[in-house]
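Note that this complex is displayed minus one protein chain, with the remaining chains in position.
In this document, chain identifiers A and B correspond to the written order of the chains, with residue numbering beginning at 1 in each.
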Amino acid sequence: MSNKLTTALLASCALGLLSGAAMAQDFDYGKFDGYTLKVKLIGGTQYEKLYTRIPEWEALTGAKVEIVSSKNHFDLDREIKQDIASGSITWCVGSNHTSFAPQYGDLYVDLKELIPQSELDKYVPGTLASAMVDGRLVQLPRVTDVSNLYYRKSLYEDPARQAAYKEKFGTDLAPPQTFDELKQQVIFFADPPNLYGTAFAGKDEGMSGRFMEILRANGGDIFDENWKPIFNSQAGVDAVNWFKDIYDAKAVPAGTINYTWDDIGAAMAAGQLAVDLDWPGFAGFYSDPNASKIASELGFATAPKGTAGIRGGWSGSHSFSVTQQCDNKPAAASFAVFLTNDESEMMEAQAGNLPTRTATYPAVKEWFKANDKAFMVDMFTAWEASLAEARTPPLIAQWIEVSNVIWPNVQAAIVGQKPVQQALDDAVAEATVIMQDAGLLQ
Amino acid sequence: MSAMTIEKPWQRWLIRLGVFVSMTILVVPGAWVVLTAFRQNIEILAKPAVWIPQELTLKNFQGIFGLLDTQQGLPVAQYFVNSLVISVTSTVVAIAVGMMGGYAFARYRFKGKGALFLGFMLSRTVPGVALSLPLFILWARLGLIDTSWGMILVYMSINIPFTIWLTDGFFRQIPIDLSEAAQIDGCTRWQAFWKVEFPLARAGLASAAIFAFLTSWNEYALASQLTRTTASKTMPVGLMDFTAQFTVDWAGMSAMAVLIIIPALVLTFIVQKHLIAGLTFGGVKG
Partner (left out) sequence: MTRFFRSPQATPYLLLLPAIAVILAVVLVPLLVSLWTSFTGYNLTKPATLFQWVGLRNYQRVLASSDFWWAFGRTVLFITIALNLELLLGLGLALLVNKITWGQRTLRTIMMFPMMFSPILVGFQFKYLFNDAVGLVNNALFDLGLIREPIAWLVDPILANFAIIFAEVWMSTSVFAILLLAGLMALPKEPLEAARVDGCNPWQVFRHITLPFLMPFIYIAMTIRSLDVARAYDMVRIMTNGGPAGRTELLWTLMTRTGYQNSQMGMANAMGYVSIILSIAFTVFYYRKLTQARTFMGGAQ
């Protein structure tokens, strides 16, 4: 990033966040002259912008930062596991994620012991709560992901479609309130091969996560309070059928079963989809006329509710953690706080990510208004509204493993290779073995 | 060669057509990646398809080198140097070590020969996942994680068995009498090797070297585990810098891919010359 832009960004932060800047001083970042802090950070262009702030922290504290690793999410996860396996935890701060954190056991410290409560109070309470594992705050959230709806206004405001919809269903065509309504609209809009209703991530944790979201919105859950897998309930069957129905109706691209987020993003930006239930980061992509055909007609709506009248709110946060083996934990904590403080969060929010500090929401909306990006204000409003109901996947070490038995079975049900109930029963049986082996389930 | 081939004109055209068609199939999927590197985001992965680019752009490359305001550059220069150092060193050493081995197998009888040869081959049958973690633990103990030497050693182990088989085959084709004649003329076996057998086996060594180099240059699975920072991260690992949890910057990745492909292509083109030496060496045999 050029200096000019940095200056502009900082200036706008200072303007929009006078109160925030004052509060940030509450936290004492400390002095660590001559100390070198070793960190492992998530890499990739989208995450690295924040790291341009590292020199500021170095100037503030006198410490040096050595980035000993910079990799994408999944490779970093594997690398940290290798470090645990080989007993080579020689670093202090690591990028983390709420879905991954429970796997790492006692690798990371409880940050409540290092950071004063007054500072922690500045984070969004729900987000902070989901950063806990077994009552320990093992990570400091940096940005949050929760899915809401992107829709194309040209389709919803098209008089012909409005009339047809009204005639067929007796209700007005408007962004959906429930998953049933979403299903109905998705099938209504579909006009393959030129337009599909939507697309979903059909494999990996993306599939398991979306299934869990609808399952929860239907009143079900993955486990009961004794960690017994119970997702083969009626709520689970309904959730799988939601996917299956739109798949069978050819309202989604047939390839969706093999899609991950990038494929969905590409399809939506190419104008192939009517609505997309997705994470906040795509707002910037979809609204960029150089990358997206739907830039001028992007609408935002809060995620639909399930049959139980609630939202599933599948969410997760990227975060920073401090290792137990760190030789200078105060410096590490100072670094983690600095990269999630008001200025840092503002930087993340301006890039279109959901910040983790309460004060950043009004501030960034002001900033977008002042910078001619009113639609981003709508985005933040929709996404902020869903935060209250945001829930992470089960915060246990076995979640990824359980997810890996859920998605192949859900896939099998969607493509008709197994009956829905049987697919879920199979997955529950496999998940039960995993939970028994882990000693969580008797 | 052409002097002795007796082809009718229609046969010649048929061959040319066959070459053209097969080359097209080989080139198109790759050329599409290269083209993507120069296109605007909105045109790639578009529907309806945009077949003829409205405008070619260097934006994707500028992005990699950090010349755009919208994103940070990648340390491509360091990736490139790492890749080059690791690939060239491991290739040169693997060829030297492998050639010694290949020569031993082609020219000597010794106890346990068959078993050793098979052992070398089997060393490559080990599935990566069974190898990667213990290797990582071992390398961590030796301080080889995230170092060029660590990667060089690993790539040597991949390329040595392979070079042994290849050079073994080529040495076998060189009549043993040639070297024996040289030895009778007063050369030592060592001199005979360098003066007679080595030049003749050059074609074989060239192809072994191309393979070894390309294998190391493009290897991802092990490099992604044993490298971590710009100290040793190679170009293919750098490709993954374009992926994030939710997005893949395919245009940027394609631009990076072009940076990986071009040096390999140039090198291959240059080394081709030595393959031509194989033509003459084939003639010697009769």
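By our rule, a residue touches a chain if its C-beta (ideal position, glycine included) is under 8 Å from a C-beta of that chain, and two chains touch if they have at least 3 such contacts.
All figures in this text were calculated on a predicted structure; none of them were measured in a lab.
From the set B:56, B:77, B:181 or B:221, the residue in touch with the chain omitted from the display is B:221, counting the whole complex.
Only one residue in the set A:53, A:78 or A:373 touches the chain that does not appear here, and it is A:78. Mapped onto chain B, the interface with the missing chain covers residues 1-2, 4-7, 15-16, 18-19, 22-23, 25-27, 29-30, 32-33, 45-49, 51, 97-98, 100-101, 103-110, 113-114, 116-131, 133-135, 137-138, 153-154, 156-158, 160-162, 164-166, 169-173, 175-176, 203-204, 207, 210-211, 214-215, 217-221, 235-236, 239-240, 248, 250, 253, 257, 260-261, 264-265, 268-269, 272-273, 275-276, 278-279, 281-283, 285-286. Contact residues of chain A toward the unshown chain are 78, 81-82, 84-85, 87, 103-105, 192-193, 196, 199, 202-204, 253-255, 257-258, 263, 266-267, 270, 272, 397, 400-401, 404, 407-409, 411-412, 415, 417-418.
Throughout what follows, only the chains that are shown with their structure count from here on.
Centre-to-centre, using mean CA coordinates, chain A is 39 Å away from chain B. Touching chain A in their complex are the following residues of chain B: 40-42, 45-47, 63, 69, 71-72, 74, 133, 136-137, 140-141, 145-146, 224-225, 228-229, 240-250, 252. The residues of chain A lying in touch with chain B in their complex are 1-2, 4-5, 43-49, 51-52, 67-73, 75, 78-79, 82-83, 85-88, 97, 145, 194, 261-262, 265-266, 269-272, 278-279, 281-282, 285, 289-293, 318.
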